[in-house]
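Next up is a structure, given as structure tokens.
Here the complex is missing one protein chain, while the rest keep their positions.
Moving on to chain A:
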Amino acid sequence: MSRAEASAEAEPQQVAKPSRRAPSVGAGDAEERVAARRLRIAARQEAKRREALGEDPDAKKAEEEEQSRSHKQIEESRQRLAKLLLDGMQLVTNIQVAADARETQRRTEEAELKRQRLEKLDNEAKTNQDKFDEITSKWDSAREKIIPQDLWEVLNQQQQQCALLIEEKNKLIGELQQELKNKDEQYTKDLKKQSDDINLLLERMEEQIRNLTKTYRRELMQIEKAFELERRELLTNNRRKWEQAMQTHNAQELEYLISRMKKVEEHEKQLNQLRGQDAREFSALKIQLENDVQILEQQLQQMKAIYQLNQEKLEYNFQVLKKRDEENTIIKSQQKRKLNRLYDVLNNLRMKLARQIKQFQEENQNLTADYKRIVEQYRDVQKTMRQFATINTQKFLELWLMNEEEAKGLMRKVLDADRIIHTQQLGLLWSEPSYWFLNNMGPIIQKGNRTATALAQEALEESNQPKAEDTEEAEDKERPLQHISLKTVKKILELLCDESGFLIESKMLSLLQPLDRNERTLMTLDSVFMALDIDSEADVYRLVDYFLKFKAQQDASSQGKEKTVEKDEDACEEIDGEVAKEEDGSTAPEEKGKALLPSAALLSSVCLHPDDILKALKAFVQDLHKLREKQPLGRRLLDGRDTSTDSGYWDNLAHIISAQKLKLWDALEAALEKYYNILTQRLKLLMKNSSLQQQNAELHLLLQQYCTSQMNDKLLIPPTQLMELSPP
């Protein structure tokens, strides 16, 4: 058994042991506790009693005594020192007091002496005054003396008395001077005494200081000693107490140790017993518990297996859910981002929209302004263009005329030259060629440009005077489009004239009343055309064409209607009635009219019912407008002229001389050139000849001059001689 165990066993023993001797409060037994409490109360009361009796005060007294030892020493020292100080002070001041006393004594003595001296002086003065008076009185008596001896005697006496007086005075002075000298001596003595006193004072002071320092030092040492002693005593006392306490403590410790050892042994025995018992119980319990453990382990294994299975399942689920959750979060965030982005886009777009709206409004305004401006401009341009067109046509005409004139001049020149060549050079008969274009003047004008009124006039007049066939042919040529006969045109126009009286102003009608029927019709047509904005021939034809087509259409529809309502004969009859009505209607105006042409209705198998004319007219006007819009006015004006024939015309003008003739002309030219060259050569030779003849004549003249001149005679050798000598 180890030591630690022993100590552990001893612990309860130690606690138990004092409880046996003195009952403890913490003991297990109730009686014992009561006893312990009683004991404690008793001890307290005892302590109180002791305190009341003065056991503690005793200790206090001792303490006070101990304390007061040093205090007493200090007090003693202080008293001693105070006494010393007082004594010293007295010793020192004694000198001063003595000096003062001497001084007062001296003063009193001095006062006394002064008084005596003054008295003495007074007495002296009095006696001497008497004597002086006596002497002065004697002077009078002496003056009375006549006898010289007496006088001498008296004078002598006086002199003696005066001498006596002076002597007395001198004596007094001497006494006083003696006194003064004495005083001087006394003063010097006093001075000496004073210096002695001062020296003594200094000596005593020094001695006192020395004494005082010595005593102070001694007292200090004594006080220190006392304190030290006190301290030492205290120390020894305390040490003794300490040792006693230590001894008791040691004994107690030993006792405790022994009891503890005993307890330890006892406990050891008990422990052994307990151990054996416990070991048996332990083994039995162990076996049982091991069995339990095995069973439980099996269960545990099973549970573990289930648990693991569940865990895996759950984990898998958890993973799946996690994944889903992640995906969801991702999607959510994406959606959110998208939402944000879309919001941004939306906002941007909104802003853009607003901006664009504003922009477009502005643009629109700008454009409308532009449009207005452009329309204006366009109108201006049209105006100017029309102007230009007229100017151009005029210019064109002028140019045309000018060029034609020039070309014709040239042509005529050429023809003249040709005529001359033929007649003069070749000697052939020349016939003037005749072409249509030679007579043509101005630009080639097409017939299509005729106005509508003109056409109308023509159409109206056609009935009255038959036209020349060639013109009819020419017209046909020019208008291949117009396959409609003039008669139909006329018919339609008359119909139009009658039906559309509303288009003419009432004033006009009244004005037209007195006119010829033909003219009146013409005028009304004119005004109707004006109202319908029909100005060209083509339009008139188109109108007629339209009317015809409209008629054909109506017929077709009526026929279709007839087909659909074949069974219903009433309907047919009605239609027949209608047709009859129509015929009546158409005949009615004819009848109403002057009925100049009764065969008109017969001629135009395709005759319009006057009621339909208005509808047709309306439709035509609409179509016409559409057509007009498609075709700008300017182009129509420009395109009015056909330039195809112009080049032919001008070519014809240019090639009035044929190529055969030109060849002929070239050959003629070459021959004439040759002829000309020969002629020029001949001319040159003739010219040379004539010049040489002239030269010769001149030289003859010169030679004659020389020969005839008188200078020859003067010369040594006259040239004439030489000429003669050497004839050429």
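Here is the rule we use: a residue touches a chain if its C-beta (ideal position, glycine included) is under 8 Å from a C-beta of that chain, and two chains touch if they have at least 3 such contacts; residues count from 1.
Following the convention adopted for this analysis, contacts and distances are computed from a predicted model.
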Chain excluded from display, named as in UniProt, from "histidine kinase", "Acyl-coenzyme A oxidase", "Epithelial sodium channel subunit beta" or "T-complex-associated testis-expressed protein 1": "T-complex-associated testis-expressed protein 1"
Contacting the left-out chain in the complete assembly, out of A:90, A:141, A:247 or A:329: A:90
Option from A:45, A:108 or A:622 whose C-beta touches the chain left out: A:108
Touch with the omitted chain, as defined above, among A:100, A:206 or A:224: A:100
Residues of chain A in contact with the chain not shown: 82, 90, 93-94, 97-98, 100-101, 103-104, 107-108
